[in-house]
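The structure appears right after this line, and notes come after that.
One protein chain omitted, others in place.
We call the chains A, B, C and D, going by the order they appear; numbering starts again at 1 in every chain.
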Amino acid sequence: MNFWLLSPELSLCAVALLVVMLDLFVKEKNVLAFVSIAGLIVSAIFAIGLWAPGQHTSFAGMLLVDQFSIFFKCLILGIAALVILASMEYVKKFSRFQGEYYALVLMSAGGLMLMASTGELVSIYISLELASISLYALVSFLRDPKSSEAGLKYLILGAISSAVLLMGMAFVFGLTGTTHLEEIASVIASGQVLRAPALLLGLILLIAGFGFKIAAVPFQMWVPDVYEGAPTPITAYLSVASKAAGFAVILRVFYIAFGSDMLSGNWAMIFAVLGAISMTLGNVVAISQSNIKRMLGYSSIAHAGYIMVGLAAVGFLGRSGILFFLATYALANIGAFVSIITISNKINSDEIGDYTGMARRAPVLSLVLAFCLISLIGIPPAAGFIAKFYIFNAAIQSGLLWLVIIGVLNSVISAYYYLRVVKVMYIGAPASDEPIPSSVPLRITLALTSLG
Amino acid sequence: MPGVVLLAIFLLPLFSFLFISLVLRPFFNNSPKLSGYTIIGCLAAALGLSIWVMMSAEQFPIEIATEWAVVGDFTINLGFVADRLTAMMLIVVTGISLLVQIYSQGYMHGDSGYHRYFANMSLFTMSMLGLVLASNLMLVYVFWEGVGLGSYLLIGFWFHKPSAAAAAKKAFIVTRFGDFGFLVGILILYFTSNPHTFNIAELNHMAITGVIGGTALTVGALGLFSGAVGKSAQFPLHTWLPDAMEGPTPVSSLIHAATMVAAGVYLVARTLPIFASSETAAMTVAIIGGFTAIFAASMGLVMNDIKRVLAYSTVSQLGYMMLGLGSVGVAVAYGHLTYDEGIAFGIAVGIFHLFTHAFFKCLLFLGAGSVNHSTGTFDMRFMGGLRKYMPWTFGLFLLGSLSLAGIWPLAGFWSKDMIVLSAWEHAPQILFWFALITVFMTAFYMFRVIFMTFFGEYRGGEPGHGHGDEHDHGTPHESPLVMVFPMFMLGIMALVSGWSIWWGGGAKFLGEGEYYHLHAAHWHGHGFFDVFTHAGQDPMPLIALLVALGGIFLAYAIYQAKWISAEALGRAFKPVHTLLSRKYYMDELYEDIIVRGLLQNGLFRLVELMDKYVVEGVVNGVGKLTTFSGSIIRRAQTGQLQLYGMVMALGVVVIMAVFLAWK
Amino acid sequence: MITEIAFWVIAVLLIGSALAVVLLKDIFKAALFLILCFFTVAALYITLNADFLAAVQVLVYIGAIGILLMFAIMLTRELSRGSPFNKLSLPALVVAGLVLVMIVVIVVSTDWGSLQVASQGVQMAIDEPTTGYIAEALFDKNNGFVLPFEIASVLLLAALIGAIVLVRGKEKE
Amino acid sequence: MGIESIHPLSLILFIPTLGAVIIALFIRDAKAVKLTAAAFTLVAFILSLIIFIQFDRSGGLQFVEQANWIGSIGAQYYLGVDGLSLPMVILTTFLGFVSVFISWKVSERTREFFIWILLLETGILGVFMSLDLLLFFLFWEVELIPMYMLISIWGTPPPLGRKEYSATKFVIYTLFGSAFMMAGILSLYFSTPAPHTFDMVAIATGGLGWLQPVMPLAGIFFLIFAAFAIKLPVFPLHTWLPDAHTDAPTAVSVILAGVLLKMGAYGMIRLVAGFGGGGLVPGVAEHYSQILIVFAVISVLYGAAATMRQTDLKKMIAYSSVSHMGFVLLGIFALTQLSLAGAAMQMFSHGLITGLLFAMVGLVYEKTHERRIPFLGGLARQMPVITVVFSIAGLAALGLPTTIGFAAEFTVFAGSYGSTAFPGIQVMVVLAILGIVVGAGYILWMLERVFYRDPLEKYDGVGDANTMEKAYIFAFVALIMLFGVYPRLLLDVVSPMFSIWG
Partner (left out) sequence: MHLGIEHYLILSAVMFCIGLYGALAKRNAIVILMCIEIMLNAVNIAMIAFSRYVVPDMVLLTGHVFAVFVMAVAAAEAAVGLAIIINIYRSRQSVDVEQVDMLKW
């Protein structure tokens, strides 16, 4: 067993513990954040250190270290770092438990990273739960009614969905006698199982379970409520990291275990249809939202839909398209959330209407937010454009013209509500002239996200 | 004569235009006289050059050309050509324009838009010269629009008067209807010619040799004619011309009597071989011309505005010219005449009248302007007795009227009778009778004008009358020399221009063929009495003369001798009188019913509504639908977490079911 | 034969107790039936030659989760309000029924007999005690579940931290 | 060929962006901002003029720059100009330069305004220069955000306008079109033989035999066409245009009418005629020219009819654009060398003329604060220079000879009339020509109501154009007349492109 391959996650957990410990001794709580970030950086260094072509496995083939997983690790680490940076102001809301907050973020990041780099169902389940349980706690971390409600909803629905997921895993395991993805693939390839209806059931249950993570219709209902109620940095975290890891798992499971041509047509079609519905529903409902976090919740449903287009386009292009899309989506969404965090902190409101004239009170923040939203629409020069292009490119290659057309039309719809925010910020008169300062960590975050 | 002379004739007024608008207007705004001198100088030079061109007749045709646009094998050559027709038109245009500019020095004295006036005049003259010089249809079209622009600007010269602004607009739009056909005609002719060309001479040649023919030629020719109808104010596009009298009087005399309105006639004459190759086209020209002649004259009978009488008279006379051209065209089409003789004859007939008409009609307008200058009104009911106050004007106006009425030996007699004759010989009978009746009417309304204006007692003008050019007027007085002099010159031309026929100048110059002896020479080129001596052989001139005298007599009877009461007559024929003075309700038909009713409040409004409610409605509807469905769907998000769970579970079942069904 | 009888008995008990959990109005009784349900499951494991699992089931579910639930019930003083159904109970029944039908149909229509495979996982003969094998399966160098085990430890830690943070009173400013 | 070595196209393309960046980072003072913007746009304009002069009139792509961009999918940074795009580039840089002066009086959030204007210029230039489909598409969309901002912030506020609505509508409409275009471009991409390419030149020269269509070519054609049809705009996809035009600030209206609409026409010509050979999607236009020309004629007449009913000056000119762009569509799908050249001419011509018209409306509005025709009148006395120039622009718009309007329209008509695209096209052309008659109607009506008749007292002393304004409006007039009197200046550049079309 090569523990070296696990070094990023191990170091992360160690830092998590360290942060909890430090919390007891350190007065200046910002130190905790910096330690956490340092831990993330270290972890990232480890991860990058593992970068090599080919695939390395450890723990009896359960841990897969390849460029795919390292990509996700770095992505998730980056997101976590940005979230922590963005939280530094925000955590002042709860003077106690800051250490736990950071630790939970770190541990969930560890879980998400593991999701992206395991090749075995049990590990996938456990790491998924690691991430989820940390997130349940984080979502209800504010302990005000809204936050608790969000936590409860997230937890109960999450638990139900993981039961469903488990049922699916059980069926897959029962049909193939193994939980290793590669082996599942080879059993399936050998024939017999392929025609078993139970395999189909297993597949659909898996889709349902993972669909919950990525917020695909019809497993998306929790999203707006939880996004609205959760502490904003955690919403940001949920909307990108959790989703990214979800897609990483789906890519792994479906490409490796169920990648055979006989099967991929089936699940690709399911993903295509669900994707189409997700983006349409997400975008259409987002139009009528007045709370910006909620709106971004619906938008994240829609984005899950776009990414599922990439899933439906089985193949290399689809895969790389998803990766690229996730990266840009992560940056844009985090950037948007960071701006929202700062602005909302100041004006104590998440209502879009209260953002009027923000461009004058907080020019930089508004610019970043606008830019991120534009990236989410997918208009050049923002990176979101190239990302969408990639995904749709892949879909066209797979002959999914109808899906692409639905997708691009959805971008049109999405422009409507994203631009509404931009409009409010840039056109209206400010409610007060008091400028909204952006702290240094925020500035760093913004600078980073703007690269997207 | 080098070809560059043609260019120079064209460029002189252009220079004048540019110099006035770019140098004088911005920098010498306080010395208005300068612009008058500029244009007079330029036009005098142009007239000189034009005479040189005319002298060089034996070198004709003289051509210069350049490539204007080349796209693949599509080439538009821009070129000028000088032939006899052109040469004659050049003289008319430069000569009359020069005289009118001199007149304008007096007439426009003190007007605040002095520079603008002469700049526009230069622009117009330039375009008109370009029009007559152009060797191909494209270029004709270019200047065709150019003179239209000049006309537009000058009719609307007093743009602050709503009536003038409206008249300018009307003139442009109505003629543009004709131009639409013109443009289509050009395209048809271009694409039926082989090889494709815009060159008029080549097109004519192709028409004669039958390269172009059939329906295409007919439609093409009718297209050209529609341009001519618009520009020459023929029925049914004549309505703009009377309104165009809102412009300053010199403008009316130059543009709307002598030159621009004649452009349509000129165009038909230029392309006569094309018309002559199609029976339908030629007949259409003849019929429209003949009908317009009588139609317009009838309205002239009842107008009280002196300029409007003249305007209808102009329309009527232009109809004459068309009739002349058309009837000869018919003759050729039926084979009564060969192309060569027919075309030469036709051009001679039509253009000769154009030539003479230009002078005397211009004279009449200037006379009217002069009257206005002193009385401040154009309404004849407020004039009277001016003979005493304005002897020169009276004399010259009488001269012009006699000429127009076609009284021997004035110019109108010669040229008009050629048309009547050719209508008699070649056109359907009815057109001849139209022509003849028109002669009567013409004489009548002109002398109605004479009697109402110059005889009887002065009725005091009318201060504050809407039409008045802005001048002081107390008691009527003779106009200054600068105005009388051009009238005098024109009077001379009105007297003598017809005589050119004696020495074989005018008409022969145009006709240039041996055919001449067959049809006209036996009675032209002789003395006064010859007309009577040859009457038995060819009674037409005599008949026409008698008819004209009849018209004069009737006018005398009613308006001077008052043997017949005008009022009683008006009452007796009230419906007719109303119909005529309302101009057959054509304006109402066009403006109220067609433009406002059918188009603006009908079709266009329909389009607007459709745009607003259907097209836009669909667009907004889609948007609204999206938003609305969003607000509906969000209601599903009730906040009940168990509902969410149920949707998830149900989702699994539905996916499974749909999937199985799909498989 | 004994296994069969045991199965049927257990099945009836299991379904009965599970239904009792759902249907009973008294929350405390429901909790007790839940514990009965856990016990029955443990018994079922034994019929499936999973003795170790049965033990763990008793320990974890009854010892930990059951007690936890009881505490929670006490803490929230919800006894009086009992365990009512919500407005969605009927549609929920339909949905659950549909899910059941779906799974049953699929299970029945699958020809399980023909699907048996050879697996590389740790295996044992049917009547052996499982404990040792489970240890092997968990910690085998080549085939074990070490990674999940390690993750699970972090998971428990995270749950611990989370639960502590959440349960502790709101700080008084 | 020294100019080649400095990558002139890239320079032209990014100089405005550079200007925007410099303004954003370093310049605070409003006056300095304007001067900077003017300087940068001027440099771009001069460079493009140099290119125009150096351009080899015999045709072909020139000043090509090619570099790898996104290697994995074969996208390149690939720029070049030919006879079609060069005039558009000139027009864009010219309008960009002029728009700085048109906007000289913008006082609200000046910096941002000029930054957006400059970015907009880059976006539009990019569309005309790109030879790579992906790059093309990228620039196609880049222009959206500046436009959105410009209209929604500096547009006409209520009650006269609905700037936010219009801005959103513009963006949504355009995105709607680009949605289809993206699908079309991707389909086209996968129709090229592997390794697939976005190279427009390669696709256009590859032709029918070379492509391996993943779907019927007509499908690809119309997917891409949809975006262009919206931009052009073609009835019934035009309703964004009146709103956007009406509510945009003057300079933006000028650019919108001047070059933004041309992006649609430009794209169509590329689609049909490519780079002097077959189009990007070859062999389709011929089959559908009939229906498309019917739409062209409807656009012409419908636009003209709708124009007749407008009472807002800007809206009126906006609707007239629908009508005039119909001629472009007619020229394109008549599919002859002449008609295509005419369409290209008409693009240029409409850009200048309508640009000027909007600039003039802007001036009138700026001076009188009114642009509803019933409330205007008799302005000729108060603002003679504006009247003259407005009239010239109007007359050019109605196709008066010696203006470029005539040269362009005549070329279109002549080219289309001689087309053999389908029997009876002549009837369509004749109907389209009817459009210029109606055109005379609304232009003259508008001139009469706004400038003629009795002067109104309330506008006494509003003042005429000042020297700077005169300078740029006369520049417009000069160009309109120059190309009108001597269209070869333009035609010689444009027409070799279409030499294979008979």
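A few points about this structure:
Here is the rule we use: a contact is a pair of C-beta atoms (placed from the backbone, for glycine too) under 8 Å apart; a residue touches a chain by one contact, two chains touch by 3 or more.
Every value quoted in this text rests on a predicted model; they were computed, and no experiment measured them.
Looking at the complex as a whole, the chain kept out of the display touches A, B, C. Annotation: of A:71, A:90, A:136 or A:355, A:136 touches the absent chain (contact as defined above).
Residues of chain B in contact with the chain left out of this view: 634-635, 637-642, 645-646, 649. Against the chain not displayed here, chain C makes contact via residues 3-4, 7, 11, 14-15, 18-19, 21-22, 27, 30-31, 34, 37-38, 41, 44-45, 48-50, 52-53, 56-57, 60-61, 64-65, 68-69, 71-73, 75-76, 78, 81-89, 92-93, 95-97, 99-100, 103-104, 107-108, 112, 116-119, 121-126, 128, 130, 133-134, 136-138, 145, 148, 152, 155-156, 158-160, 162-164, 166-167, 170.
By the touch criterion stated above, the residues of chain A touching the omitted chain are 121-122, 125-126, 129, 133, 136-137, 140, 143-146, 148-153, 155-156, 159-160, 162-163, 166-167, 169-171, 173-175, 177-179, 224-226, 228-229.
Heads up, the rule we're going with is that only the chains that are shown with their structure count from here on.
When the interfaces A-D and A-C are ranked by C-beta pairs in contact, the top one is A-C. Centre-to-centre, using mean CA coordinates, chain A is 29 Å away from chain C. Once the centre of each chain is set as its mean CA position, chain B and chain C turn out to be 102 Å apart.
Put simply, the C-alpha centre of chain C and that of chain D have 69 angstrom between them. The residues of chain D that reach two or more other chains are 172, listed in rising order. Within chain A, the positions touching two or more other chains are listed as 200-201, 416.
Here chain C touches chain A in the complex through residues 102-103, 106-107, 109-111, 114-115, 117-121, 140-148, 151-152, 154-155, 157-159, 161-166, 168, 170-171, 173, going by the rule given at the top.
Contacts from chain B toward chain A in the complex involve residues 623, 626-627, 629-631, 633-634, 637, 639, 641, 643-645, 647-652, 654-656, 658-659, 662-663.
Taken together, the chain A residues at the contact with chain C in this complex read 1, 6, 13, 17, 20, 58-60, 62-63, 94-97, 100-101, 103-104, 107-108, 110-111, 114, 118, 120, 122-123, 125-127, 129-130, 133-134, 136-138, 140-141, 143, 151, 175-179, 183, 187, 192-193, 196-198, 200-201.
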